[in-house]
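This report concerns only the one structure given below.
A single protein chain has been omitted from the complex, and every remaining protein chain is retained in its original position.
For clarity, chains are labelled A and B in written order, and residue numbers in each chain start from 1.
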Amino acid sequence: MLDHILSGDRPRSRILAALLLAAFVCLALAPFLFPGTKALGVAARICIFIVLAASYDIVLGYTGIVSFAHAMFFGIGAYGVAIALNQMEVGWLAIGVGVVCALAISAVLATLIGFISLRLRALFFSMVTLAFASFALIVATQLRDLTGGEDGLTFSLPRMLSPGFRLLAEPLFGVRIDGRVITYYLVFAAATVLFLLMLRIVNSPFGRVLQAIRENEFRAQALGFSIVLHRTLAGVIGALMATLAGALLAIVLRYNGPAASMSFEIMVDSILLMTVVGGMGTLYGPMLGAIIIVLAQYYLQPGMALLSGVLTGIPILPRLFNPDRWLLWLGVLFVVIVYFFPTGLVGRLRERARTD
Amino acid sequence: MKRDWPAQLLLPVFLLAALPFMSFSTWLTLTVAGAAMGMMLFLMASGLTLVFGLMDVITFAHGAFISLGAYVATDVVAAMPEMVASHSWAAALAVLAAALTAAILITGVSGWIFEVVIIRRVYGSHLRQILITVGGLIVAQELLVAVWGANPIPIAKPAALQGSVVIAGASIEIFRLVAVALGLAVYVCLQLVLSRTRLGLMVRAGVENIEMVEALGFRVKRLFVAVFIVGCALAGVGGVMWGIYQGLVTPAIGPEMMILVFIILIMGGMGSVGGAFVAAILVGLMTNYSGFLAPKLALGSNIVLMVVILLWRPRGLFPLVKS
Partner (left out) sequence: MDELLKLSGVVTHIGSYHILHGVDLSVRRGRVTMLLGRNGAGKTTTLRSIMGLWKPRAGSIVFDGTPIGTLDTPDIARLGIAYVPETMGIFSQLTVGENMKLAATTARFNAARLDDVFRFFPILKTKWNDRAGLMSGGQKQMLAVARAIVENRRLMIIDEPTKGLAPAVIDQLIACLLELKARDTTILLVEQNFHMAQSVGDDVAVMDNGRVVHTGTMAALARDTELQTRLLGLSLAAHQ
């Protein structure tokens, strides 16, 4: 049964299985375990970035191509919902229209990028995606009437998801079941379904072909698989998943702007970091990576403030441990992982499980 | 040698094509501005293209060296207030020379460290190169902020380099002329070294076939480290000029330029110094022309230009031949 849900792709490491299970339980019961607006926001962000990082893994980990355009698709999803809720009557229909339009745009762009890669070497491709991403960012900030420019858009959600809504008159286990909690569970359910769907995709025959191409392009081609077709399809699937994650982000934030979803900071400091730190090509890796990085983004800073205080008086060190420098240490972690553990945390855990 | 006329003619045709859309004096002002920007971009791109051509190594962290150069310039300029205020050309050039020297030394040494710590271990794998240099970029940017702070730092233009001169009815900023002169000088030096010296011969041969250069007894890896250091120092020079030109240095000053630098590399043909030179001027001109005609499209127009050129020549304007 569990095997069926996980598409036969087990964690293959007891420690990893325990971590994943703990994460799942914590996320499933987040509103009850960690009451408070901030904690719930963090939990929702984790769910969204699990989907986002996993979708990037389909592109990076399963085809071995570094795209810098993934945040663009994330942003398209977020803008789809934001613009639709701004332009249309607030309601589920608007969200639906926004999501469908965003998916269509993402699919077209991802196909276009895929076919451009047909003409380019892998390295060119990375740079071209960078150009695409910055073009999208320009469009998003310049079309002020539609997107709100740099400031972005705020909007209201259907009544059921708004903070004032009460589902139950009485609190459940001491927690008021309001619009926020409903929104969280909407995000949690969507993230779970999307993650399991991706797990199914990478373990399907299609996913096996992707892995074959990644291991040995030449041989896969000789076996008659079209590399461009498979890579493009992987790119489109990754893009669509990222778009859906973006839509979820907009719903949680009730806001969207360039910095929130489309920026290079999101691309590099979040998506890339999560996927590589967790372990490329494993899907579970990006899940773990997303949890670690989001938690670090919120909770590393207080820890560093403490450390920085202790180090006062020593030259330069307090500056390096200044809470604003949290990204420095994630960057160092990233470099160390690419050097010494190219398979990331998950790869490392699995190796340990094999040798034990 | 056979000349590639369509690619050679692109730049003059482009220059003339813009003329009908504006008055001559505007065109001249914009062309000089574009050339100046192009030269500064060339400084930033030249090192990267050499490094790629010679060792097939790509680094996404180059922007950090541009920023570093600009930050070093803020300190040097701030340390020489009287000379900055002086209206004499000698004082202005002395300030510029001091800033450039300091930036070359510091970015060169940092580049050397970066090569030893980061680049050396990822030869041969583009995927790891991209990932690790992106990581290196994050770390380098954060270190810059740790040292110079996150707030923008103003940088004063030496008094003699401020203001403009009027040539043929067009007002032209003096600093832009200085930037053009410096860029041209660097370009000519690079070309002379590449075409006339034994070192340049080694670099050009190495671009084609590293194994054979090694089999002839040359230690290419050392040569590569040297080229990498020169590349980083050139990025620093570009950073100094760009920082003074902008008047304000932020941590993002380098990484912001990297999109244009990559566009230049792709358009020019990865690894080609001449290609980077032409493409840098094209990008500089395009930015200024379109900035005048349709300000909203300035950066976008470069991306469109790149796509058009790639559709025409998928390997860039002046691609390298690898055997």
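Here is the rule we use: contacts are C-beta pairs under 8 Å (C-beta built on N, C-alpha and C of every residue); 3 or more make two chains touch, one makes a residue touch a chain.
Computed from a prediction, not measured in an experiment: that's the story for all the values here.
Engineer: What are the shown chains that the omitted chain is in contact with?
Structural biologist: Result: the unshown chain touches B.
Engineer: Using the document's definition of touch, tell me which of B:Ser125, B:Gln162 or B:Asn209 contacts the absent chain.
Structural biologist: B:Asn209
Engineer: One chain isn't shown here. Among B:Met80, B:Leu201 or B:Ala226, which residue touches it?
Structural biologist: B:Leu201
Engineer: Considering the whole complex, which of B:Phe42, B:Phe218 or B:Phe262 touches the chain not shown?
Structural biologist: Per the contact definition at the top, the residue touching the missing chain is B:Phe218.
Engineer: Which chain B residues would touch the chain omitted from the figure, given the whole complex?
Structural biologist: Touch with the absent chain occurs at residues 1, 198, 201-202, 204-205, 207-209, 211-221, 321, 323.
The rule we apply is simple: only the chains that are shown with their structure count from here on.
Engineer: How far is the middle of chain A from the middle of chain B, if each middle is the mean of its Cα atoms, in Å?
Structural biologist: 34
Engineer: Mind listing the chain B positions that touch chain A in their complex?
Structural biologist: 58, 118, 121, 126-128, 130-132, 134-139, 142-143, 145-147, 150, 255, 259, 262-263, 265-266, 270, 296, 299-300, 303, 306, 310, 314
Engineer: Would you pull the chain A residues touching chain B in the complex into a rising list?
Structural biologist: Listed in rising order, the residues are 64, 66, 116, 119-120, 122-124, 126-128, 130-132, 134-135, 138-139, 142, 264, 268-269, 272, 276, 316, 319-320, 322, 324-325, 327-328, 330-332, 334-335, 338-339, 342.
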